[in-house]
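The complex is shown incomplete by one protein chain, all other protein chains being positioned as in the whole.
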Amino acid sequence: MRLKIRSSLLAVFRMALLSSLSTAAFAQEKVIRIGMTAADIPRTSGQPDQGYEGNRFTGITIYDSLTQWDLSSTSKASEMIPGLALTWNVDPTDPTKWIFTLRPGVRFHDGSAFDADAVVWNVDKVLRKDAPQYDPAQIGATLSRMPTLRSARKIDDLTVEITTSEPDSFLPINLINLYMASPAHWEKKFAAVPAGITDKAERSKAAWTAFAADFSGTGPFRAAKFVPRERLEIVRNPEYWDATRRPKVDRLVMLPLPESSARTAALLSGQVDWIEAPAPDAVDAIKKRGFTLYTNLQPHLWPWQFAMQPGSPFADRRLRHAANLCVDRAALKELLSGLMAESTGIVSPGHPWRGEPTFQVRYDPAAARKLMIEAGYAQVKPARIRVQISASGSGQMQPLPMNEFIQQNLKACFFDVQFDVMEWNTLFSNWRLGAKDPSANGAAAINVSIATTDPFLAMARFVSSKAFPPVSNNWGYFSNPDIDVLLAKARTAFEPEQRDRALAVLHARIVDEAPFLFIAHDVSPRALSPKIKGVVQPRSWFIDFTTMSVD
Amino acid sequence: MTSVSAVSQPHGDAGLLPRLDAMAVRSPSHRARVMRRLARDPIAMMASAIILALIVAAICAPWLMPADPFATSMLKRLRPVGTPGYLLGSDELGRDMLSRLMLGGRLSLFMGIAPVVMAFVIGSAIGILAGYAGGRINMLIMRCIDVFYAFPSVLLAIALSGALGAGITNALISLTAVFVPQIARVAESVTTQARRSDYVEAARASGASATIIVWQHVLRNVTGPIFVYATSLISVSMILASGLSFLGLGVKPPEPEWGLMLNSLRAAIYGQPIVAALPGVLIFLTSISFNLLADSLRMAMEVKQ
Partner (left out) sequence: MIAYLLRRVGYALPTMLGVAFLCFMLVHLAPGDPLVSILPPDASADLQKQLMRLYGFDRPLPVQFGHWVWRALQGDLGTSIATARPVVHEVFNAVGNTFILATLATLIGFTVGSLFGFVGGYFRNSWMDRAASVVSVIGVSLPHYWIGMVLVIIFSVQLMWLPPSGAGPSGSGQWQWDVAHVKYLLLPAFTMSFIPMGIVARTVRALVGDILAQEFVVGLRARGLGEFGVFRHVVKNCAPTALAVMGLQLGYLLGGSILIETVFSWPGTGFLLNQAIFQRDLPLLQGVILILALFFVGLNLAVDVLQMLLDPRIERT
């Protein structure tokens, strides 16, 4: 009996020793542990969900796309550069056809070759409904970001022809969001689906589920460990095709920690080395403990999008201008401990698409009140508006305090603001249905934050009269013939400089019409342990993990 | 002794249910005696005083508040307790904590009491009906009640609010739905006991109609025990409601409510831990006062005549 106890004690001791040994081995490996804001690990099968945070952690780390962002500069807006494609140009005889020349010699993590067939396969996974790899779960985050993409055709092993529904100069930028997963690896998973599952769609679903747990792309990191809803571990890919971008760290560990004070606790207790979006009120405490805070302007806009169909108070441009003049953005910035940039348009001054708007977005409540009085409102007769907002959500920053602050501001300019607070997914689905839908509940504005990475996402989908719900995100039914013409001009400008000039004219005009209450740009704050070196935080939603090292 | 499954909810009190038989069928003079005993119980008096003070503060908040609870000030955010002009500090938007806590008491107390009152009315009616009718009707009603009772109360409240969406009305509905089966069970068991008592048997034998029997005897005798049970649910309801707000399923901002304030001050816990803890302290204070009062009330009623 006594012996038995001794031996079991020994076993416990040995186990403790072993686990401490494995921790020691873990410590020698260069690891970065990251607390993400996402509620779940973003999809790993190629087209991540969870917004651009998904692309940041399970997109560009594991996969590459034909084109990619240059993330090496902290001082200017990120530019598009070649990725898995070396060159591309539009067919001079038919501007709806693009020819992409692929990078030779690239291999997927499973060893299979990346070629034209792989590109066609990956386009088909989101577009061709009869393809075995067609995955309804992945199209959501994909097609909305490349609305004109129609099909792909192999010309030779390293040349692909891509077709769009209309001439669209934005296509190469949009394709940054189409990640190349390994067809060979997927076929293996598909072949291994139990014979008991006979339905074609079910078989495909099962193969994708297996692929998500053991994925294969061409990116700088490859699969190591996946615990659903808890953690994802990826390790360096020593054979990455871009020798200058082979990772210096061995392993990235990602944990979903949606609640900001829980993220802060994880950082301060040493459980993670890096957290996304620390709560502004915790920033001082975090800095005091020696962590480094990185920020930079992000292509992001936190607006109120106005409803402009007849009957909405904001159909009157004077009210749109008045609201824009009535928000004290500098004080709001203070509220967020400096973790925002004041917005005076969709893109900021200095951006190639900025242009020269006539209407200056600024804080001038006196001018705002004057406009309101002109429009027939007064202290005793305020404009009653309802705004749909969420309590949290990806990119929504601190929605409740920010909206409450704006509500107080607008009160001084004869706006009586009421909120419909809803859960993020509901707000998002209402946004797709538009301001005329019953789900809008008569709202005069909606607070959905947006990514402004490319011209389609930044402008086209909000101002085109072809983008009315349910087609795209022109929630407020904004329509202006001049703007439609300017947009068409930009879309068909295939020379990059010419395209940017056209976009600048378009943007200036949009600011003048003010379809948004421009409020804030996110600065993607993240707090990192000082032992992580070589961090370059670009003006982007993304960050390059390959430049980083750990002391 | 009754079956222990009645106590599967953490507040379905084992110390309470077996004693219902001792409480049922009371005379008016008993009520006076109970009140006298309560008055002599220092804990009961202290708890009542706290509850009374909180209720008065909440009701009179509009007149007693030192500042506008909605007025934000970016420059004066997260001030510590004792700052001049901000007796209990200020919150993440620079609003006066004292004023918000006072006004917040309205919704928090309301969310504690209203679902229990509603459940008291509905649950008692169902339970008394089942207990009085007996037989098949009892069986049918109680099986339906069992279905709701099969859910742990937190699970049911959160699942219902999650399905219905955030908001005061939905939170009210889900909390009521949580308590109705619990109260109905108690009401049914008390009524069944009362029905079998000599009073009611005698009344039946003398040919009184069902309505009169229910009204005169059953109702008068069973409401006391159900009431005691319901009092003990108020603190449960408060804590559940604050939990719903905490998850973002309850009251919507900018309305002050303690659970919601606790949630929105979460990030401030690193800078101003005391201010961030205040709503929690009030939830605790209210909840423990109701619990202690319910305990004392039960003890006062338990004593043999």
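By written order: A and B. Residues from 1 in each chain.
Just so it is clear, a contact is a pair of C-beta atoms (placed from the backbone, for glycine too) under 8 Å apart; a residue touches a chain by one contact, two chains touch by 3 or more.
What you see is a predicted model; the values in this text were computed from it and never measured.
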Interface partners of the hidden chain - shown chains only, full complex considered: A, B
Candidate in contact with the missing chain, chosen from A:I62, A:A77, A:I162 or A:L268: A:L268
Candidate in contact with the missing chain, chosen from A:T96, A:Q309 or A:T426: A:T426
Chain not shown, touching residues in subunit A: 12, 15-16, 19-20, 23, 39-40, 43, 49, 129, 136-137, 139-144, 147, 201, 205, 208-209, 212, 225, 227-231, 255-257, 259, 261-262, 264-266, 268-271, 423-426, 428-429, 431-432, 470-473
Contact set of subunit B toward the excluded chain (per top definition): 1-5, 7-11, 13-15, 18, 43, 143-144, 146-148, 150-155, 158-160, 162-165, 192, 235-236, 239, 242-243, 246-247, 249, 259, 262, 266, 269-270, 273, 277, 280, 283-284, 287-288, 291-292, 295
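By definition in this document, only the chains that are shown with their structure count from here on.
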Rounded Å distance between subunit A and subunit B, as computed from the means of their C-alpha atoms: 45
Sites on subunit A touched by subunit B in the complex: 259-261, 264, 268, 279-282, 284-286, 331-332, 334-335, 391-392, 400-401, 404-405, 407-408, 419, 421-423, 426
Subunit B - residues contacting subunit A, complex: 70-72, 74-75, 77-78, 92-93, 165-166, 248, 252-254, 264, 266-271
